[in-house]
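Below you'll find the structure, written out as structure tokens, and then a few comments.
As you look at this complex, bear in mind that one protein chain is not there, while each of the others sits in place.
Let's look at chain A:
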């Protein structure tokens, strides 16, 4: 168990970003969010595609100017002293922004030097990281020849070259196979444990924040819907037991009837075939659901009973927003 961290390293106050669309209409990407990042915590910032997660990261890392609000990094306003903030953070962007004209090793060495490392120290650290991420044999190859997974590993190695105090990981494990996802997390956890590095993570793999995060924010349509530990977020869903049902086709009548069953706390529609039922008495409800499906003449493709996961919390807190879009 990690020791409790209470010191805020980053304070975000009423952060807002408004873009002007091509038709001249304003689009609110981030709508006045506020939160704190605690020193040494792993903080997951979860939201659907296009919710504004990357926009938020870009503002927190001094790459994008907010429309309004304040970001305070270790007591210093990011607006007044962006260089100070930039010197303390490492960023893994979603897209490949590696230097294609440089080799993998050179990418790391130059990055280290931008952050004040001597060429010798940077080369030594680069070799260590290349070995850790299984890239030693490709260290002198140009990045333009790299596969997506190799490039992703190198991006992560580059972000931790200068041992940042806050590591921003924007969907870092996308494109990585399970073995390298584990390696990435070993590195992140090592940084977090040994150097008390704070981690700000966005991901679509819900098991990652569930396993590693101290706190999670569920974010959608520019606003934070819920923030807390995974245990605290579990209380945001109507029950701790859920039944996931996949039918050949789903219609509103079925959902309405399922909602009216006793012991059913809530129903979320996941997609055109799948719905999730939050229940108190699972055995009783399963029997009733099966009878209802049979009565309606629908074909049951699968039924699954489970305890509430972060995936379910996320779906519960964001599906209504998505459906209303």
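Of note:
Here is the rule we go by: a contact is a pair of C-beta atoms (placed from the backbone, for glycine too) under 8 Å apart; a residue touches a chain by one contact, two chains touch by 3 or more; residues count from 1.
Keep this in mind: contacts and distances are computed from a predicted model.
A single chain of the complex does not appear, and UniProt lists its protein name as "Transport permease protein", one of "Hydrogenase maturation factor", "NADH-quinone oxidoreductase subunit G", "Transport permease protein" or "Chemotaxis protein CheA".
Summary of contacts with the chain left out: across A:9, A:117 or A:199, the touching residue is A:117. Within the complete assembly, A:158 is the residue of A:53, A:105, A:158 or A:181 that touches the hidden chain. Touching the chain that is not shown, out of A:8, A:38 or A:64: A:64 (per the contact rule at the top). Of the listed residues A:13, A:86 or A:187, the one in contact with the hidden chain in the full complex is A:86.
For chain A, the residues in touch with the chain missing from this view are 61, 63-65, 83-84, 86-87, 89, 91, 93, 95, 97-102, 106-107, 110-111, 113-118, 121, 158, 162.
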